[in-house]
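I have placed the structure first, in the form of structure tokens, so that the comments after it can refer back to it.
Now for chain A:
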Amino acid sequence: MNTTTKIVLAVLITAIMVGSTVTAYYEIYRKPALTGIARIKAKGTLVVGLDVYPPWASQTQNGSWEGFDIDVMKKVAEKIGVQFEGKAVVWETIIPALMAKDIDVIASALSITPDRSEQVLYSIAYYEVTLSFVVKTDKVAQYKSADDFVGKKVGAQAGTTGWDLAQTLYQNTSTEIRDFLSIPDLLLALDTGVVDTGIFDTPTARDYCKQEPAKFAVAFTHPTHGYPDYYAYAVRPEDGELAEAINTVIVELMASGEMAQLMAKWEVSP
Partner candidate 1 sequence: MENETILKVSDLHKRYDALEVLKGVSFELKKGEKVVIMGRSGAGKSTLLRCINRLIEPDAGEIHLGDTRVTAAETDVTKIRRRIGMVFQHFELFSHLTALDNVTIGPIKVLNLPKEKAVELGLKYLDKVGLKSKAHSFPAELSGGEKQRVGIARALAMNPDLVMFDEPTSALDPLLVGEVLDTMKELAREGLTMLIVTHEIDFAKDVADRIMIMNDGEIVDEGPPSLIFFDPKHEFTRKFLQRILS
Partner candidate 2 sequence: MGIIESILDTLSFFYECLPTLLDGLQITIISSVASFFLGLLVGSIVAVLRVERIKFLNPFLTAYVEIVRGTPLLVQLLFLFYGIPIVFGLQMPPLAVGIFSIGLCTGAYQSEIIRTGIQSISKGQIEASQALGMTRWKIMQFIILPQALRIVVPTLINEFITVTKDTSMLMVVSIPELTRRGSWIVYRTFKPFEVFGLVGAMYFALAYASSRLSKYIEKKYQIKGLIR
């Protein structure tokens, strides 16, 4: 082993050790000044992490956010007495962003999954959801169930429940699973024939199909897993008070009938 290789190996090993040490110290020794709701109140804003996923969250021309989840989060901010601030986050880093205190809440159609439950504190569920198989409108009649895609190409977004379903149904079969960075990318691929279907959450699927009825249509829906799939909001495990505030708002909205109104407004009524 020559000198250069030795040096390179030494650098790599040092990097791993430094990296793990840094993470370890971060876990043990970080001392935030304020925690939980007190910190958010002091800040004056509730920073909500969002990924474009209509009709739950989307951005308008001028960059402001709108959607079902935005409406709910605005009410939560009001309840705590702070301003709402929407922050775009790349989906795969949304939980790390939450942990790093870059954002205070994750909204935009976040499903409850066992993996995520280990990392975050969920609010109560506010919506039950299934997955849809979206196809080109002129091919809607061809596809009636998941089996109709044997030997074909299905698309989904890695890191979502749609991807997990695709893996469960089609991993190691003749069906090709293709990964896309976002739903708009997935739909473009569907439009150009790169994939035969896209699998993602039903309310969002319906929304996109409503925007482009000539191009896309929902062929059929499919349960996400063996048990019901729910949306909930997520906060850091130590922010129990914030979770409580969110839960209170959800319960109030349901009780007063406003929840149903919101669902009607955003056309996600079950």
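Candidates were picked such that all candidates are chains of the complex that A comes from, given by their letters.
Following the convention adopted for this analysis, a residue touches a chain if its C-beta (ideal position, glycine included) is under 8 Å from a C-beta of that chain, and two chains touch if they have at least 3 such contacts; residues count from 1.
Predicted model only: the values in this text are computed from it and were never measured.
**Student:** Looking at this complex, which of 1 or 2 sits next to chain A and touches it?
**Tutor:** Chain A touches candidate 2; the others do not touch it here.
**Student:** Help me check something: in the complex, which residues belonging to chain A touch candidate 2?
**Tutor:** That would be residues 8, 12, 15-17, 19-21, 23-24, 27-28, 91-93, 95-96, 99, 115, 119, 155, 158-159, 178-181, 185, 188-189, 192-194 of chain A.
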